[in-house]
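The complex appears here minus one protein chain, its other protein chains still in place.
What follows is subunit A.
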Amino acid sequence: MRSKRAGWLNGLRLGILMAAGLSTAAAAGTYELTIGETEVSFSGDNAKAFAVNGEVPGPLLRFKEGEDVTIHVTNTLDVPTSVHWHGLLLPGDMDGVPGFNGFPGIAPGETFTYRFPIRQAGTYWYHAHSAYQEQEGVYGPLVIDPKGADPVKADREHVIFLSDWTDERGAQVHANLKAMPDYYNYAQNTLLGFFREASEEGFSETLAERAAWGEMRMMPSDIADVSGYTFLMNGQPERTPWAGTFKPHERVRLRLINGSAMTYFDFRIPGHKLQVVQADGQNVEPVSVDELRIAVAETYDVIVTPHSAAPLQLIAEAMDRSGFALGTLSTDGAPANLPRPEQRPRGELAMSDMGMNHAGMDHGSMDQGDMDHGSMDHSQMPHDAMPQEEMSHTMDHGSMNHGEMDHEAMGHEAMGHGKMDHGAMPMKNDGAPPSALSRDHELVPSVGAPEGARVLSYADLRALEDNDDLRAPMREIEVRLGGTMERYLWTINGKKFSEAEPIKLNYGERARLTFINESMMNHPMHLHGMFVELENGQPREKQPRKHIVNVGPGRSYSVEITADEPGEWAFHCHLLYHMASGMMRKVVVAELPEGA
């Protein structure tokens, strides 16, 4: 038994040791984490943060596959806390979500001991699952080295932990959003903007567009709910970028982790290809891209191979273009003083992001419960008749009555969801993935990359190791993601967490979850305890295993899941204030009585 303070672990040093072939084989490791208050000055002003072992982000935890870990977490705050091991397969009572599996949280002054075997390898992270603490600093990286040889060959590695910091307390941010949902939106339509647009695009077009948004009481600028963040790369704000080292011709592995509360980042290293080798801790067949978008709580491992000694600039630009998390890699590890990258234009939502015809939707008449599509007959779906682009929108709920789709009103991409007749159309699971996500525009995030640049798409991801369970899902569970921005209310199937019954999965069953995003925002959906396999057009054995599936505005994706981890699992949008406003469910995996 080896005892070490996790704070001693230095990712870089360890990375070099690993590269030198020295293994840190340990059958059982004991780690100590203390959650307490600290002062930070990320924004330039001093502010109170909650920290793990005095650091924000917390220390790198480095485990070994097969290790039995013991982690003592001591709470020195005057409020309860918790630590959740994001992406890890473990017993439910070790998952760290207060109120689930009898875990009460960690009371002030107490120490909770987590004990669980490490059954996987890859890049993950940890964070508090109490109140707003994952915004307030209780987060850190977690890396698990594989038992055998790592299929990802690298000469050097760096953990790149991205996060968003605000001097405001999380509770205050939430209160501001409840009082005024556009509190943080300083990119709204203005009169001056109107005249500018009108002179470029014509008065009547501009007026018509404004009127269409106004009619729905929605804002095209609603890209991010919270602004005013200072973005951090490994705890370094933009003005003092994080600095790391490399040597020319090395394969440098970057373990990208988005530990933000609310911020999506577009990541690139100008002049260098990123070879994506892992997503959400699970190895994927290498795919070479120029840029990628990392959703909140996702991880991607990329390999960069610099062929000269020129410094590299690591650019993570917030999706709402309100700033950067920056870093440099240089041969001597000194800050490279590269110029601040040019900010890309802020995107706007398009009418097509509506996806569904909100205005005409009749929530009241729809079954607000968790729908079970198990008995529907897929084979009747008019797949062949559907153009590919629409296929990816309709995915496998296939039950749409095309005749009633409101193409005119919402543009080509959109569907009159309110008129969909879920019940009447027959569907059947015939074993084949019901629809293919093509490499079309919708799966490629619009990161504003230059013409010809390749941006990572979910459709590119192919599991490196084949999936075990190749059964077709036995039933489908619809997960409608909805919201009322005006009330800052976020729901699943029309209900908040506190109002809803758990989703029940029979132990061992194979099910399909179909996300239908009826809102105008991205939702990085996270299931605890089990990976889901994203139906991304790859054959079933190659579907990528994910713990986060980002569902874009108006989009719908399906995932397959083998319910092989008994317990109560949190299932939620990983945007902190969406979760805290209700976009969460409990998923119970248990041996259900016959007929349940």
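Keep in mind that, in the parts below, a contact is a pair of C-beta atoms (placed from the backbone, for glycine too) under 8 Å apart; a residue touches a chain by one contact, two chains touch by 3 or more; residues count from 1.
Assume contacts and distances are computed from a predicted model.
In the listed set "DsbE family thiol:disulfide interchange protein", "Copper resistance B", "Nitrate reductase-like protein NarX" or "Succinate dehydrogenase cytochrome b556 subunit", the entry agreeing with the UniProt name of the missing subunit chain is "Copper resistance B". For the chain missing from the display, the contacting residue among A:76, A:111, A:189 or A:331 is A:189, taking the whole complex into account.
Annotation: of A:486, A:501 or A:591, A:486 touches the absent chain (contact as defined above). Touching the chain that is not shown, out of A:119, A:153 or A:217: A:217 (per the contact rule at the top). Even with one chain removed from view, subunit A keeps its contact list with that chain: residues 99, 131, 174-176, 178-180, 183, 186-192, 211, 214-217, 484, 486-487, 489, 496-498, 579-582, 584.
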